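Shown here: the complex without one of its protein chains, the others still in place.
Order as written gives the chain letters A, B and C; numbering starts at 1 within each chain.
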């Protein structure tokens, strides 16, 4: 029998190794798996590479992980925000490595990792600093840049509901990166507000089939606050 | 006001030009837009390139279009089937051009067309006849083949329901290629069993947002029969 | 002459958005266009964090922090809206399905290059968000910005001095002084605010400016 429900959030993150590449869902606070990030902080893994849209807000969640010096490198589209002072300080002090990736490339590169695409050409970023020394090619008269997949060792994501097979559904724009990250990581761990019976989810409306999810833990929702 | 509902199926296909590339949904008979294909036959466009998983079954639908000599070329994964005699005859007589594409590449190449990807490397077909003289590259120790998008002038697809914005939902495995083709064509025309009020579809469960659909026509369902 | 207010600029942009368009309004100034859209039109707003059919801000106290826009402000959904994940959302943009994208900018060049993500200052932390995807994704990329900086520097320029966001992608610029098309022959003013001459506008523009006004 398949049962991906893990009883404690500590157990869910227990085996995350030092040096792992961790994909963390969320766009601002929407869809941010605060409980899992807190559990990762408590767990103690270090020398992490974090892939997430932002580089932490305020003092909690990802910002707390940064503040505790657990993160070697961050790959994101928008590190600088009004409340990204923890990241800003580390970056200016040279204590964290940063790779800025256009948001669409961030999503598409993780999609490629999940879909078995070895690399892809796309126009985004052509002729800009962020294309760096990447290979370029004119296709159909348009300039393209070659982009490679971003694979994760672990994805930490938040969903609304799950069944014991790990089928996940989301709520509104809190969906954002989670379904893509779930496909791109070897181990995907989801925190959810509700566990439902197998068969209770509409099979026509499951953005993340359970094949992409290894562990699910039910949490009491933390109140999301403005970014 | 946006209203993509077209009153007659003849009007829906009226402007399809000779020489068009037509993406036709369906896997066997599931999701096959029989009414639109019949309307295209009646409309008279010729010298068409058809992109579809199969090359027609029996004497109806796509097979009828082939039989009427409207199709110059077909791009598909599985032309030969137990009941593909119309195609088989034309092919053996040298009266139709065939490009066989692995089914996953067929889907991914249309996805690329819809997603603004100029080309992508993937392992499927490496070292086989179907890789032909395509560019290859070793990425991460694995052999890959470079594949290009398949764009359509028109997509003909079948869905279960639509609203006047063209938001489409499907039924079970009749979904298959339709959402991908809708993104890959300049003009997507959908036949549906039911038109619903705007707002009646669950916004969390719409595989094809209306932005990908230009015209919708309601039809009485034809009984699907075994392939 | 009287410079246009931000609201007037938004109203001016809104006039040019056809009914039934799919539109993405960038963070900052372009966001104001949403309030100026004609009520008798259906213009469908895309926000790249996964919603097509974005509605106005909710009433105070009705905020839902699972329903936000790309600027991370609470929004609403309209009937007919759809949610999707980030890769699907950017595929929608990057695949050329949006009719219009309206962006703010630091600089726009006469080739249609845009710089809007980075001042190039040595101590700046780079942060691009979706800007590079937005710049090149839509069928038309429009810019909405002041004609010159607060201290009078040109923002319409021969070559962007700031790091580029995208090359040759801007087709039109709406400023507080004019509407300027970006053509293969460079900048063409198609509207200028009352009381300002083409010559005066040219002096505020860092590249050649041709006159393309229907009525002169």
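Just so we're on the same page, a contact is a pair of C-beta atoms (placed from the backbone, for glycine too) under 8 Å apart; a residue touches a chain by one contact, two chains touch by 3 or more.
A quick note: this is a predicted structure, and the numbers were derived from the prediction, not measured.
**Q** Please work out which displayed chains the absent chain touches and list them by label.
**A** Displayed chains contacted by the hidden chain, ordered by label: A, B.
**Q** Check the options A:27, A:87, A:177 or A:212 and report the residue that touches the missing chain.
**A** Looking across A:27, A:87, A:177 or A:212, the contact with the absent chain belongs to A:212.
**Q** Contacts of chain A with the missing chain: which residues?
**A** Looking at chain A, the ones touching the missing chain are residues 1-2, 111, 113-117, 163, 165, 167, 183, 198-199, 201, 203-204, 206, 209-212.
**Q** For chain B, which positions touch the chain that isn't shown here?
**A** 27-31, 77-81, 87-88, 91-92, 98, 100-108, 110-111, 122-130, 143, 170-180, 207, 224-227
Definition applied: only the chains that are shown with their structure count from here on.
**Q** Could you pull out the chain whose C-alpha mean position is farthest off from that of chain C?
**A** Farthest by centroid: B.
**Q** Nearest whole angstrom, what separates the Cα centre of chain B from the Cα centre of chain C?
**A** It comes to 35 Å between the two C-alpha centres.
**Q** Between chain A and chain B, tell me the centre distance in angstrom, where each centre is the average of that chain's C-alpha atoms.
**A** That gives a centre separation of 33 Å.
**Q** Could you grab the centroid distance between chain A and chain C? Build each centroid from C-alpha atoms only and quote it in angstrom.
**A** 29
**Q** Provide the list of chain C residues touching at least two other chains, using ranges where the numbers run on.
**A** Expected reply: 77, 83-84, 90-91, 93-94, 137.
**Q** Please output the residue numbers of chain A that touch at least 2 other chains, ranges allowed.
**A** Those would be 108, 122-123, 170-172.
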